[in-house]
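For chain A:
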Amino acid sequence: MSTAKADLRSALEARFGDALALETWSGPGGRSLPLAAPIGDEAWSELLRFARAERVRVLPVGLGSKLELGLVDQVELLASTRSDTDVIDYEPGDGTLTARAGARLGRLAQHIRVGGHRLTPTVPEPERTTLGGALAAGQDGFDRLRYGPIRHQLLGLRMALADGTIVKSGGKLVKNVTGYDVHRLLAGSLGTLAVIVEASLRLYPLPETHVLVRASSGSTNDALTTSRALLALPIRPVAVVARNTGGSGWTIEVVLEGRDDVVTWELARVREVLPVCTTEGGRHDLGAPHLRAMSALERRSGSWPPLTIRTRPSRLADALVIVEGACLAASLRPEIATHPGLALAWVWFGDELPAELGLRLDRELRADGHALRWRGPQRPPGGQDPLRPDVPAPARRTMFNLERALDPDGVFPGLRLDDAP
Partner candidate 1 sequence: MTLPDAKSLVDYAKSLDCIHCGLCLQSCPTFRLTGAESSSPRGRIHLMRAIGEERVEPNAAYGEELEFCLLCRHCESVCPAGVRFGPMMESARASYESVRPSGFLRRQLRSFGFRRLLPGRIALRLFGSFLRAVQVLGLDRIAFLVLGERGRDLVHLPRIAPLSARRLLPETIEAKVENGQEAAVGFLEGCVMPELFPHVNRAAANSLAALGARVHTPRGIVCCGSLHAHNGDLEGARMLARKLIEGFEPIKGGDGEAAPIVIHSAGCGAHMRELFELFEADDPWHARATAFAARVTDFTQYVAPLLAARTDVELDEGALEGPVTWDDPCHLCHAQGVREEPRDILARLVPNRRVELEGSENCCGSAGIYSLLRPADSRAVFEPKRAALERSGARTLVTANPGCQLQWQTGLRRAGSSVRVLHLAELVERALSRARSGRAGQQGHSAQQDA
Partner candidate 2 sequence: MDTKLVAALRAVVGERGLIDDPTRLLPYESDGLAMLAVRPPLVLLPRTTAEVARCMQLLAEYGVSIVARGAGTGLAGGATPVADGVVLSTARMRDVLEVNVEDRFARVQAGVVNVDLSGLCQAHGLAYAPDPSSQMACTIGGNVANNSGGPHCFKYGATTRHILGLVIVTHDGEILDLSEPVVDPDGYDLVGLFVGSEGTFGVATEVTVRLVPAAPVVEVQLAIFADLDAACDSVSEIIKQRLEPSALEILDKLTIEAVEDSVFAAGYPREAEAVLLIEVEGVETEVNGIAREIRTILEARGALEIRTARDATQRKKLWAGRKGAFGAMGRIAPDLYVADAVVPRTKLRDLVRRTIEICRERDLRLANVFHAGDGNLHPNICYDRRDPDEVRRVLAAGHAILEACVEAGGALTGEHGVGLEKLAEMELLFTADDLAAMCRVREAWDPERRLNPGKLLPMHACLEIRTAALPPAPTSLDT
């Protein structure tokens, strides 16, 4: 294995010289892989042609912040967009942005601020998140409630296919139905179908002002009931978040943004539901500490949540009852953060999650009809596999066909669709 790796490295050097800025990636368990960072369509094209000819499996990555899903175990080479960072086109008069996949979301946000625009998602670590990485992972920001998921922001893509051809899908226009939405297929595909090398996003007006409202709540039930009352208001909040705190209580946070007069009006409505609350706010600036804290919600406790639950809004309480019940029985106090409007919940278990408890949660949540995704080493053995889509077999079969259609030779790692024919 190690000779093969050494061979690959020297083969890459022989073929590309310094052009790929080869580095070594070191992962958990002492694993290390060569990491290439091509710049420009041509370089991507050549790297993939090489990989295909040499039968080297490649995982496209950004800065490698989401490798715990396990795809990295299937490959011999990492190909990073980290150096391919140019802004291709920002058209303030049209409200669209096109950039290379390695561009950091934080820098892009700064870039378009001058023209009075904001982009979404507002992710936990925008300076360390690439555009391509966020797209491939289908990453959310805390502002999703108002602006929608990242796949809805995507206007078009350039992608490098497994055979090295560079193709486009969609375009730079806010409205366009020409051809298939292959870009929608790529969003959230985790780098298993093609490399996203360039993407165009829809932009939004930079709000004049923002405000973060915070209030405490008693039980889980109270927190969810209050959240629903907030969500029923005729306002368009950027986020309504409920998270449990150190003690037994919950905190509810609402973020409003937009025109001054509208935010003032909406704040008054929120206060009707949350008569006792604190507010922070002012001119809109994502660098403000309280908004940074909001956007970092998904990395509470410094790590991605090991368990993500997705369900219907009306069923969120049921899911939390299962989580809290099982954890209480095991004398474990989980940290929970939820977006009740999105019916999304993240759960952290602390340092240790007993496998037995993990399995019980896995079993009970799924039996009750909730979708879940484990992430990282706390996934209990036998628990829902994040690489094996939890969809009916015919849907998995179609996914398998799509994977084979775009990557017939297996240049990229794959989802686990092996029960397909």
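Operating definition for what follows: a residue touches a chain if its C-beta (ideal position, glycine included) is under 8 Å from a C-beta of that chain, and two chains touch if they have at least 3 such contacts; residues count from 1.
Selection rule: all candidates are chains of the complex that A comes from, given by their letters.
Note that the coordinates shown come from a computational prediction; the quantities given were computed from them, not determined experimentally.
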item: Candidate from 1 or 2 that touches chain A, complex-wide; value: 2
item: Candidate 2 partner contacts - residues on chain A that touch it in the complex; value: 91-96, 116-117, 138, 148-149, 151-152, 161, 165-169, 171-182, 184-185, 187-189, 193, 205-206, 234-236, 258-259, 261-262, 264-266, 310-314, 342-344, 371, 373, 389-392, 394-399, 401-402, 404-406, 415, 417
